[in-house]
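The structure appears right after this line, and notes come after that.
Below is a slice of the complex: some chains, not all, each in place.
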Amino acid sequence: MVRPLMFHDDRLFPAEERTRSIARELYATVRDLPIISPHGHTDPSWFASNAPFQDATDLLLAPDHYLYRMLYSQGISLDALKVRSKSGVPATDAREAWRLLAHNFHLFRGTPSWIWLNHVFSQVFGIEVFLSGETSDFYFDTINEALATDAFRPRALFDRFNIETLATTEGPHETLKHHHAIRESGWGGHVITAYRPDAVIDFEDERSGRAFERFAEVTGQDVYSWQGYLEAHRIRRGAFIDAGATSSDHGHPTAATADLADGEAEALFLSLVKGEVTAEKAELFRAQMLTEMAKMSLDDGLVMQIHPGSHRNHNAGLLDSHGRDKGADIPGQTEYVKALKPLLSKLGNDPRLSVILFTLDETSYSRELAPLAGHYPVLKLGPSWWFHDSPEGMMRFREQVTETAGFYNTVGFNDDTRAFLSIPARHDVARRVDSGFLARLVAEHRMDLVEAQELIVDLTYTLPKRAYKLDQPRLNLSSVQAAQ
Amino acid sequence: MVRPLMFHDDRLFPAEERTRSIARELYATVRDLPIISPHGHTDPSWFASNAPFQDATDLLLAPDHYLYRMLYSQGISLDALKVRSKSGVPATDAREAWRLLAHNFHLFRGTPSWIWLNHVFSQVFGIEVFLSGETSDFYFDTINEALATDAFRPRALFDRFNIETLATTEGPHETLKHHHAIRESGWGGHVITAYRPDAVIDFEDERSGRAFERFAEVTGQDVYSWQGYLEAHRIRRGAFIDAGATSSDHGHPTAATADLADGEAEALFLSLVKGEVTAEKAELFRAQMLTEMAKMSLDDGLVMQIHPGSHRNHNAGLLDSHGRDKGADIPGQTEYVKALKPLLSKLGNDPRLSVILFTLDETSYSRELAPLAGHYPVLKLGPSWWFHDSPEGMMRFREQVTETAGFYNTVGFNDDTRAFLSIPARHDVARRVDSGFLARLVAEHRMDLVEAQELIVDLTYTLPKRAYKLDQPRLNLSSVQAAQ
């Protein structure tokens, strides 16, 4: 039976009426604020070329690891979902792949994907029936027809979504040509990049050899010498700042940092470059590079983001057939207090440095991260991340972090997504959950309403702009460059 | 002062009225569904002999570690509670032991035992006053009188409790004679077994020597050779399947798995058999045996249950005087991501395998277990377990697991109990807590009511039957056997 897709105005607010009515009031003040998206993984070529998106499966299903990991967990093959493997994109019919999602949409009950997709369906495409086997083809056709119109091209959606700033993420060996094209196009959308040097820092990543080659090409440095390698980083950081970057991003297996003597760091680097790679040495080098990046930030002002704690590509069979990043990354225990000590002992009190910490290990919220951020001037906490970018996850973050770190040692919401159409949905969830959390504090007389009204604006808009230095005149960034 | 025992119809539902009324509606649809109990520890001899239970203390107090561990923690001796020690059952007067429970019933405030016992008292025995020092003798007499009647014999209670399937747990060295007797009795109760081979897998268990001897006797194999040992497992798994088993159960200290080469596994086994037991070797052998059991499951279809993470018999003095399993098992940190990698690398994508994971370490819910189960086709999550088989524990399980793993990578409720009379109470708690959790999602417009209505039935009935293969024609099981 076809049933309506109802997307209620009170969604995600606490059921209790006293609290709900406060939440409604708080949310109303931020509902229409522009979106600040300082950390994400959309493809800048979309905005450079402004070509129409292909179809529902290609846009919404095949690239979204939240969707295909759940379907895969229930025995559905990635090929049937048209997910790219090492042999390329499967020949699967896109409509058939979409039907698999539709028939199995019940698997997403209780997950954030249910909320995000229904938001996209109802708010972006105006669909009014619920996704199911019966409505699958209607969805597929409706979405495809819309995507063929100019109103659904990337730049039009960017404007419609009221995005003030959108950051993508690129490697140090990448050319940033799409960002240059966007800037030169005359389109007013503020799309910036972020500096993610993992590929030339992690000697355990099988792609590092090729990345080093391109890192050398693009910088003209001898990246196999320690000084040349560091200089190449400085050059690229400058180029990224030129393309609007205000932050670097570091996705390491652990939060380990190190502070080796210069000679030791160089010897370690040269040994790794020679191919003498062990797990211990690779880990120590990643640790040392966080400190090196922090030192460069003293000069160029890039905000550091540290995203540790994922066991990447855990599924050996799938890595073999489909390669990396296929929904098989699994979080593990992550320690911060000892791990960050070397970096913090060196730079923890330096007003020029700003480090944003993320975690996949929620046990660190109240035990380690809130106490660290509630003390060290250089530290702030990123929002609940990845698996925890969800209503319950966001609420646990606020409940477990706030009492020790307060709100002002956090940085507002990051969507961290490659699913462009879900960006308004994700920010809307964050605004609603934060409204609900603040409403409870007000209802329990633990905060005044006037304070909550200020806070909801800060959490939505002010804090992300400040934390990512998007509130500073862009002139500053150019002058940093000029000095290089 | 004697006060009434009130067992409210709305118990365990959220207090907020909007949510409570939805919870009521959801619960009403599953309140009278049959009980599926696919994992538990009741004594099959009860149903084989159908002899009346002895008395209140013998049935409800002395064997229930939840009760006597709490009383012991407050300084009451196990002898005074008539708990069996190494010297046998103490001569303590049963009525006096019961009085100790009654006088100290306040200790159970806020614990699930309060709910379970009051359910048993009011719903099974029809008692209408609260347990206290004053009502102790009234309780003792009332319960004993009831137990002496035919209506309170094991089979009558089984039928009255509306149990569709009840699984017990036996070791590979045990004869299953009670299961055979039940089957031959003509009584229609579906009591099945589960294969729990720990006693012949854990060389650190002081009982393993005797278990090996009986394992050899019952299988006729040379269980001290590697091939004979594996063959003996295959034989017994077949015999257990013949007695209705659809699952094996593995209660290891950790979740470690291994995938040794054949020669290495054999060498390790032979070394252990020779008595060369170290903690490391015993651990590696348990790890390897999880993989061996998984390989056998590919052929015979037994669902694997892995229950890790308990430091057994932590209290040295009590182990000395009273032996194992006296309420002194304490959970510890449990790691899954690295631990399960060898097994998952070998078999994680094999559609013939199904593994149900349990934990005593709630920190693994959102960090490790939900991400693993939300990806690997072979994995499902068992319900909140043992210390966490409680309203708050169940709610944390749903809140921390659902957003990443969804509902359909979970397996419904297991009571896991040896307290037969508490089975309806425990299933009722699970149905109520799940109704409350779903009601909140509906009230917060994160799920439609029609979806919640389907889900509450799935969580209560469909998922446990499917996960434990109790929804398959039993013919299948026979044909598996015939093929051996």
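A and B are the chain letters, set down in written order, and residue numbers restart from 1 in every chain.
Basically, contacts are C-beta pairs under 8 Å (C-beta built on N, C-alpha and C of every residue); 3 or more make two chains touch, one makes a residue touch a chain.
Just so it is clear, the model here is predicted, and its values are computed rather than measured.
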| item | value |
| --- | --- |
| 2 chains shown - copies of the sequence in the complete complex | 3 |
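Methods note: only the chains that are shown with their structure count from here on.
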| item | value |
| --- | --- |
| Rotation, 0 to 180 degrees and nearest 5, that superposes chain A on copy chain B via CA atoms | 120 |
| Gap in Å, rounded to a whole number, between the CA centres of chain B and chain A | 41 |
| Interfacial residue positions of chain A with respect to chain B in the complex | 3, 6-8, 10-17, 69-70, 72-75, 106-112, 114-115, 130, 311, 314-318, 327-333, 360-363, 387-388, 390-393 |
| In the complex, chain B residues that touch chain A | 16, 18-19, 335, 337-338, 341, 344-345, 348-349, 351, 363, 366-368, 370-377, 379, 399-400, 402-409, 440-441, 443-448, 450-451, 454-455 |
